[in-house]
Structures are given as C-alpha cells and as structure tokens.
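Structure record follows, encoded as structure tokens.
In this view, the complex is presented without one of its protein chains, the others remaining in place.
What follows is chain A.
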Amino acid sequence: MVDLLLVDLSRLQFALTALYHFLFVPLTLGLSILIAMMETVYVMTRRPIWRDMTKFWGVLFGINFALGVATGITMEFQFGMNWAFYSHYVGDVFGAPLAIEGLMAFFLEATFVGLFFFGWDRLSARAHLVVTWLMALGTNFSALWILVANGWMQNPVGSAFNVDTMRMEVTDFLAVIMNPVAQAKFVHTVSAGYVCAAAFVLGVSSWYMLKGRHVALAKRSFVIASAFGLASTLSVIVLGDESGYALTDNQKMKLAAIEAMWKTEPPPADFTAFGIPDLKERVTRYAVHIPWAMGLIGTRSLDKPIEGIEELVAKAEVRIRNGILAYDALERIKADRTDQAAREAFARSSADLGYALLLKRFVADPREASEAQIKEASWTTVPHVPSLFFTFRIMVLCAFVLLAVFAVAFWHTMREEEAPRWLFRMAIIAMPLPWIAIEFGWFVAEVGRQPWIIDGVLPTFLATSELGVYNLFLTIAGFTLLYGVLAVIEVKLMLAAIRKGPDISREVEAMFATTRAPARPLAVQPAE
C-alpha cells in the first residue's frame, strides 16, 4: 500500500528545496534585466556613472546568482531521485521542456555570466552590452521553459496515456508549449521577479539616500526601479495567474478553494475579502464579501458562473466511476495485449484513469472500492482550503502594498521634487514583501494542485520513488543544514556588499566633486 510518510517527506523535501531555490531566482530574473537596462543607458550616453551602477548591482546580482545556480542543480535531478514513478510516467512530456531549458536558456545564461563579470576589460562596451543582454535573455527563457513544464502539470494538454508503455506520451508538443496555463504563469512569474528586483533596488537605493551615501548612483537607481517596479506590479496583478483557473476541473477546484466557495453562486460571484473557512461544516464564517469581484477575476465576465467545491466534488465522483472502467480495461490489456475490446473500452474512458487512481489511497484495486470509498476519494480532490484561502490573500495584500510604494515613488520622481524621507523608509520596509508574496504564490499554485501531481492524471501519493524513509530523513537534514548555512553566508555577504557600496570610478568622482548638488535633487541630504 501507499506509504504516506514517504509521500509527505518527499513533498516536504521538494517544497523546501523549491521554495529555497525560489528565494534567489526571482531576484536573478529581474536584476538581470535592470542591469542590462542600466548598461544600455551607459552605452547610449557613455556616462561612466551608469557603468559603475551596472557593476555595483552586478556584484549583488552575482552573490545572489551563485546560490540560484547552486540550488538549481538539485531541482534538475530531484524528480528522478524522489519522484521516480512520476519521472517514468510523464518523462516523455515533462522532460522535454526541462531539456530545452538547458539547451536554449541555461547554456546561454551560464556561458555569458562569466563574461559579464570577467569581460569588462576584454570586450568593447557594445560587445559587453550584448553579453549582458544575452545573459538576461537566457535567464528569462529559463523561466519560460520551467513554466511550460509546470503549466503542463497544472493543465496536461497535448498528451495521452499509452497502454503499451504504461505512461503518458506527447501527442501535440505545440499544445504543450502554447498551453494557456503555462503562458499565464510565465507572464505572472517573470513579472513577479521584476517586482522583486525593483523592490530590492528601490530599497537599497533608499537606504543610501537616507544615509546620504552614493547619492548620484542611488538617485538614478531609484528612478529606474520605481518605473520598472510600477509597470511590473501592474503586470503581476492584472495578468494574474488565475486567468488559467477556469480551464479544467482541478483548476476550478483550486479557484474555489482559494475563495473558500463551498457552493456555486449565481454569477457574478462575490469575492470573500476575509473569513474563516470551516473544514468540518464546509462553510466560511465571518465572511466579508466584495460584490462581483470574484466573477470578474475568475471568468473575466459577468455571466459565467464559478463552480463551488461541492459541485466540483460531485463531478469528480462521476469521473472516478468512469475511471474505474478505464482501470478495468487497462488491467485486461495488461493480461492480454491483443485484447481489442479492452483497448476500445480503455479509449472511451482513458481521460478519467487518473481519477480511479485516487482510490489507491484506500484500496489496492480500485475496482473493489466501496461506495463509501468512492465518496471519500471524491472529497480528496479538494485541496486544503484554509491555507490556500489565507496564503492567497497575503500574496494579494503584499502586491497592493508594493503597488502603492512604487506608485508614490514613481510620482515623486516624475515631479522631480525632493522625495520625503518617509518614502525611503517605506521602500526599505517593503523590501521583504515580494519574497513573501512569491513564496506564498508558489504555495497557492502547487498546494492548490493537490491531490494531483499531474492534474487529473496522476495523484501525488502514487508518484514517489520506492525509498526507505531513512533516506529522506538524511537528505532533508542534509539539505536543511547545507542550505541554512549558505543562506546565512549569502545574507551576510549581501549586507556587507551593500554597506561597502559601489566602487566609484575616478572620472565619476571627479564629475560629482564639482557638482555636489545633483541636478535633480531627489535626495534630501547632500553627500557626506
């Protein structure tokens, strides 16, 4: 039978390593673009301060990038290590975007990141700029292919189960690439990375402004970060991930769980701004509603209903029953590969095979499941409502606070007036918000996918490797220790580099020594 401890530990390890990896990736995504933009200004204007800015933010980028790469190595191999059945079951589809990520994106990024740091004296300014953009492009392509892979887990298009190889195989690779869930996720995730980098640059620049240090550099960085941050935050909110949530039963279930919407409401549905979901009674207590908002967010319309949890569970039950037929046909095919009748029967109900596999949690052979077990299994299609409900709201709250910070910052830079000190303080306080939003966003997307590892195709509890749990205890302890130590070192180095500040080239120093007061006095204090 299924070893649920093994499953939980495997999930814990994946969550730990993915969440940790994803502390570094968003900053890499956004900072690479910001650095490339700064260097573009340098090459176009040849003002050396922009080169100094590129190099300074490049140093911070490098400290962050090293850990992103280091922890990314784990991700590439962890599917095989901990999720062997998954890897075999869907590798035909899921492996391809990962391999193309290596071919198209990671090679580009990793090859040129070396030249970015070591090539300043070996390349012309233009050639170096090209190198920087290729590095940034590689980073962002990387996100595209990873999200194509993840999008397929959420919405497995372009594929079918092959009874002869006992696995999912690709039928339409273009559909896998053009998967609307993947596209929505790509835009959402990359924008979130840009927000993260913008908040980082804005916060560090604000700190320099408050201290009156490196004002020329900080002021320019502040301007770029506020504009970039405002645009990215708008993109992250407007082009939210939930555009894909109307597509499949499980995506609908995720939406209903986020919303703690137990029953289908007449359109357009309200958005529950706050409430306490009660799992036992299946109601949401103390709910505060915002009329229409959910219908608009979830369906982009006023007349399409958003289905509630109970209705979706009833649908799942039907699919489980149909899936049992597929399971039965598959067993007959395994016994006799030439059984044409069984193959035809399988073709009719194969789309629901995964639903029958949900029963394996309760019974070895789904065909022998009792009515009560079928009912119970249909309720396992509901992800954990309270945690999704709250993490989603915290994520959204973070996004709106950031929007306010960027909007105010941008407004001040546009008016070319002296920015107030409280704005700088606010920008520093807001620095952790993107990371909180991003980690919770990952949680919403992946916990909301449960109980499936592949939506409607394969339950998570069936997907693990057959490992003794002691292996998992060892590696979880090992990763926690290693990652914990590295995190402490990284943060210390980052803070030290920020405290040390940029290496300002002599020509820039000379320039600002004569014109102490900046032309656009954003700073409140002159340089020390």
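Simple rule for what comes next: contacts are C-beta pairs under 8 Å (C-beta built on N, C-alpha and C of every residue); 3 or more make two chains touch, one makes a residue touch a chain; residues count from 1.
Basically, contacts and distances are computed from a predicted model.
Undergrad: According to UniProt, what is the chain that's been left out of this complex called? Choose from "Cytochrome bd-I ubiquinol oxidase subunit 2 apoprotein", "Multifunctional fusion protein", "Rod shape-determining protein MreD" or "Response regulator transcription factor".
TA: The UniProt record for the chain left out of view names it "Cytochrome bd-I ubiquinol oxidase subunit 2 apoprotein".
Undergrad: In the full complex, which of A:Leu9, A:Met53, A:Leu115 or A:Val236 touches the chain missing from this view?
TA: Touches the omitted chain: A:Leu115.
Undergrad: Which one touches the absent chain: A:Leu9, A:Ile35 or A:Ile63?
TA: A:Ile63
Undergrad: Out of A:Met44, A:Ile73, A:Ala125 or A:Ile429, which is the one that touches the chain we can't see?
TA: A:Ile73
Undergrad: Residue by residue, what part of chain A touches the chain that was omitted?
TA: Contacting residues on chain A, toward the hidden partner: 62-63, 65-67, 69-74, 76-77, 79-82, 84-88, 90-96, 98-104, 106-108, 110-115, 117-120, 122-123, 134, 162, 164-167, 169-171, 173, 334, 465-468, 471, 474-475, 478, 482, 486, 489-490, 493, 496-497, 503.
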